Structure formats: structure tokens, C-alpha cells
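One structure is given below, represented as C-alpha cells, and several questions about it will come after.
With one protein chain withheld, the remaining protein chains of the complex are depicted in position.
Up next is chain A:
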Amino acid sequence: MKEKIEEVTALIQEQCLWQFFSRSWDREENIEGIMTMTGKILNGDKINLVTPVDKAFYSDAKFLAADIQKKMPWISELDKSGILELVEGVKNRLLYITVKKSRNCELNLSNY
């Protein structure tokens, strides 16, 4: 699983701008929202889009899920709990790189 987490993290690092929003709270919100939505899409769960933010997360997640399915054939072999474990692992790795250990000095400024 660790290798799979690293593979998906590498893909996101290279492709996705949402992990690099301006402030730590934006990044945390995006990582949580988009990765959770990606997990639901990959698991074929019912998705209920209530708020505009949900819809934005869904748009990014839909593209990411499709990219994962296209580039990582092993994804189809994971069961639901495997997908959830993968998603949680990727969330933690992204938070580590872009928030917790980020060297970006502007991440925690209180204003934009």
C-alpha cells in the first residue's frame, strides 16, 4: 500500500494545483474534500452535491479519479476498504508535503 500511496501522491504533486492554494486552511480543506470525493468516485458510492464547494471538489475529484484509473491499473483490484486506506494515506502524505512540512513562509498568514 505504501508504494501505491506514493504513486498517487506523485501523480497529484505533478498534476493538481488545488494542493497548492495560498494558505494552510485552503490546502487542508481541498485535500480533505477532493480526496474524500475521489474515494467515493473510485468506490462507486452515491454522491450528493449540496453546496457549490461540494461541486468544485467533485469536479477536481472526477478528473483525478479518471486519471488514477487510466494510469494505475492496480486500482481496480482494490476493494472498498483498500480504496479508503489509499485515500487516507494520500491525504496524510499531501498534508505532510504541502502543509505540515511545507517551507512556504506565507502559509499561515492570517489574511490573503
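Here is the rule we use: contacts are C-beta pairs under 8 Å (C-beta built on N, C-alpha and C of every residue); 3 or more make two chains touch, one makes a residue touch a chain; residues count from 1.
Basically, contacts and distances are computed from a predicted model.
Q: Looking only at the UniProt record of the hidden chain, which name from "Nitrogenase molybdenum-iron protein alpha chain", "Quinol-cytochrome oxidoreductase complex cytochrome b subunit", "ATP-binding cassette domain-containing protein" or "Probable glycine cleavage system H protein" is the right one?
A: UniProt lists the chain left out of the view as "Nitrogenase molybdenum-iron protein alpha chain".
Q: Since one chain has been left out of the picture, which residues of chain A touch it in the full complex?
A: Spelled out for chain A, the touching residues are 13-14, 17-18, 20-23, 26, 51-53, 55-56, 58-60, 62-63, 96-98, 101-106, 112.
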